[in-house]
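One chain of protein is taken out of this complex; the other chains stay put.
== subunit A ==
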Amino acid sequence: MQQPLVITATINGRPVERAADPRMHLADFLRHEVGLTGTHVGCEHGVCGSCTVIVDGRPVRSCLMLAVQVDGAAVETVEGLTGASGSLSRLQRAFSEHHALQCGFCTPGMLMTLEALLRTVLNPTETDVRDAISGNICRCTGYQGIVEAALTAAKDRQGEPA
């Protein structure tokens, strides 16, 4: 077996340095080495999207990416959405207001996928939102509340400073 490699990355704005086995995927690294258990593992074959995080501005499936690949990168997880004072982002609040979550397991992946969408598409349509989350499976909600939450958050984010 190969020796652990040291990974230096920025995670939710903070520098992190940890060793990990070369074969460890990013989701396990975040959850079990860094202690950020908000990122969830649903299928480990890249279909369900529960493990989605943002790496250098783009949403990725952290079960399909090796931890060593984020050496030098900026990683954002669901924990990073919450403000320093514990305040929820507009998207997080919209999820609650529109009952966009039930069991909450797919929610971090949904949030990170939509966070990435809303940063790049300022005025998304329902079709844009559904396309964006078509790689995220939710068994509880039927997606309707999630779509409404994203559209509400997109509307309210317009006019806010970028």
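Quick note on the criterion: contacts are C-beta pairs under 8 Å (C-beta built on N, C-alpha and C of every residue); 3 or more make two chains touch, one makes a residue touch a chain; residues count from 1.
Rule of thumb we're sticking to: contacts and distances are computed from a predicted model.
A.B. asks: Under which of the names "Putative tricarboxylic transport membrane protein", "Dehydrogenase/oxidase", "FAD/NAD(P)-binding domain-containing protein" or "ABC transporter" is the non-displayed chain listed in UniProt?
C.D. replies: Checked against "Putative tricarboxylic transport membrane protein", "Dehydrogenase/oxidase", "FAD/NAD(P)-binding domain-containing protein" or "ABC transporter": the hidden chain maps to "Dehydrogenase/oxidase".
A.B. asks: Thinking of the whole complex, not just what is shown, which of A:Ile7, A:Ile54 or A:Val147 touches the missing chain?
C.D. replies: A:Val147
A.B. asks: Check the options A:Ile11, A:Ile54 or A:Leu81 and report the residue that touches the missing chain.
C.D. replies: A:Leu81
A.B. asks: Which subunit A residues would touch the chain omitted from the figure, given the whole complex?
C.D. replies: Within subunit A, the residues that touch the unshown chain are 1, 21, 23-24, 31-32, 36-45, 47-48, 50, 77-79, 81-82, 88, 92-93, 95-97, 99, 101-108, 111, 129-131, 133-147.
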